[in-house]
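In this view, the complex is presented without one of its protein chains, the others remaining in place.
Order of writing sets the chain letters: A and B. Residues in each chain are counted from 1.
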Amino acid sequence: MMAIDQATVRKIASLARIAISDAEAAAMEGELNGILGWVEQLGEVDVTGVEPMTAVIPNTLRLRDDVVDADPLTGGNRRDDILANAPAPQHGFFGVPKVIE
Amino acid sequence: MTEYRIKGETGEWEVVIGLEVHAQVTSNAKLFSGAATAFGAEPNTQVSLVDAAMPGMLPVPNRECIRQAVRTGMAIEAEINTWSRFDRKNYFYADLPQGYQISQLYHPLVGEGSLMIEADEKAGLPEAKRIGIERIHVEQDAGKLMHDQHPTMSYVDLNRSGVALMEIVSRPDMRSPAEAGAYVRKLRSILRYVGSCDGNMEEGSMRADVNVSVRRPGDEFGTRTETKNVNSVRFVMAVIEGEAKRQVELIESGGTVVQETRLYDPDRNETRSMRSKEDAHDYRYFPDPDLLPLILDDAFLAECRESLPELPDAKRARYLAAGISPYNADVLTAEVEAARWFDALLEAGAKPVAAANWVTSELFGALNRLGKDISESPVSPAQAAELLGLVADGTISGTIAKQVFEKMLESGDGAAAIVDREGLKQTSDTGAIEAEIAKVLAANADKVEQYKGGKEALFGFFVGQTMKAMQGKANPQVVNELLKKALG
Partner (left out) sequence: MTELTNLTVAQIRDGHRAGDFSAVEVAEAFNANVAGAKALNAFIVETPELALAAAKTADAGRAAGALKPLSGVPIGMKDLFATNGVQTTAASHMLEGFVPRYESTVSQKLWDAGAGMLGKLNLDQFAMGSSNETSYFGNVISPWRRNDGGNAALAPGGSSGGSSSAIAARLCPAATGTDTGGSIRQPAAFTGISGIKPTYGRCSRWGIVAFASSLDQAGPMARDVRDCAIMLENMAGFDPKDATSLDLPVPNWEAALSSDLKGKTVGIPKEYRLEGIDPDIDAMWDAGIAMLKDAGAEVVEISLPHTKYALPAYYIIAPAEASSNLARYDGVRYGLRDLPQGAGLQDMYAATRADGFGPEVKRRIMIGTYVLSAGFYDAYYTQAQKVRTLIARDFEQAFASCDVILAPTAPSAAFGLGEKTADPLAMYLNDVFAVPASLAGLPAMSVPAALNREGLPLGLQIIGKAFDEQGVLNAGLAIEERAGFTARAEKWW
């Protein structure tokens, strides 16, 4: 696959919502290309007829019962706990900079 | 047949419509947590550590949500995928705590299905049409943002965050606002029959993403726009009309339609491009590593199938077979509550055709006046059956039945009791009727002359006078016979 340039680095950084300086972009260009170049060797492996792994240990999905607040650890009614670490709690809400839709 | 066309400067255009309907699954708890789903709770009170995406929290799917989606799939005769998977749709937004929505892209729970929209000339639907449904997948709803509470801040409420949704994706099979409207109404009806969604559009239990494009009839599809979260049938139709016109004008004035997400403003009845969604999206879907493949066994599927009620199409067919008019059959099957009430009425022994006419005119009329819906009807199906029975066996006339029904609505008493109490039984007692006829003819000697002179039209007048004198309780056939005799 083609090497990634600094524009691509900036595009990925914005997709990942990480602000980066030009210096960081330059540094990352080298590092990412080094790592991606190295993982490309996977392309050598013949995977015809091989299914991608779905469950590392054979196991199927368990389903929960439709019961409200059966376990406080996975139930609601704990607004104080939910907001306890909020940077900008606003009478029961999380405050964020105004969003224009 | 009349097709829906947009007349542009340069000729006619056809509109192509596909709908993605998000329907909230009826369940007590959320899709992946034990928090409640009830509407209208205090902000952030129905939020678990899981829904708030606290560090280390994990999703465990709610069986009922899967069951309801499967039953819905069966109701639209879709293939149910016994092996499905949840995927993560990654994007950043303040109403999305995890930074991804758990959805199903690669292996949805429900595959190809369809539903039927009925012909309705008045609504601009010349003939019935089957609309393809590509898939139904299960996914998490997002939270809610409030923008008008604070000058510089938006507020985030996560009560909806993690509530289960079914995304029901239609084929681009619709060609007019009327078809789209009928599709949404029919889909809503099916969901409510199945009980998998309450269909309450005001509360946001059903929202449609409306995909619209235009083309010259017969050409290949044009570029579509997607108008998000339209929350009423009327708005869906308005969006299609407006968006189709906008696209035609754009193209005819030399512009090109860009594939974009738009927002509908009901107040100004127009759509506008959604700035916040403009940055080209790359959702980086991949299978959610916190969850395993969802495998459904035969017992689960069997229970889903057995628990399905009779659905609108089957009910409608049954009513038509019983001689009920197509119009009445449509009216009676549209809302599940009405259909169930009507079935109870038949259960109680009422004759289908008469019962259908009575429910669609008398009962619905009365409920309209009283501003009640059928679940609150003061008259029970059993009581109505009793009333209709009295008409059927000639105990009272249709006219008297109206009065009796009014009294039933007021008093809540049974029909027979009222008829007795008020002495409303219609009489075939020839003596009494002959006596009244004699009075009527005597009081209208002149008209008797004219009648005998050939003015036969007066016969109806004599009938009316006699019925009046009998306070409507005379058996009309008997009155006719005796009058003919008396007028010789």
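Points to keep in mind about this one:
Operating definition for what follows: a contact is a pair of C-beta atoms (placed from the backbone, for glycine too) under 8 Å apart; a residue touches a chain by one contact, two chains touch by 3 or more.
Computed from a predicted model, the values in this text were never measured in an experiment.
When the full complex is examined, the chain removed from view is found to touch A, B.
Among B:19, B:57, B:109 or B:206, only B:57 touches the chain that is left out of the view.
By the touch criterion stated above, the residues of chain B touching the omitted chain are 49, 52-61, 88, 90, 92-94, 97-100, 154, 156, 282, 284-286, 289-292. Contact residues of chain A toward the unshown chain are 1, 4, 8-9, 12-20, 28, 31-32, 34-36, 38-39, 41-45, 47, 50-53, 55-57, 59, 61-62, 64, 71, 73-74, 78, 80-82, 84-88, 94, 96-100.
Everything that follows uses one rule, which is that only the chains that are shown with their structure count from here on.
Those residues of chain A that touch chain B in the complex are listed here as 14-15, 17, 54-55, 59-71, 73-79, 81-83, 88, 90, 92-101. Contact residues of chain B toward chain A in the complex are 27-29, 33-36, 42-52, 54, 60-66, 85, 92, 94, 145-147, 149-158, 263, 274-276, 279, 282, 284, 287, 291-295.
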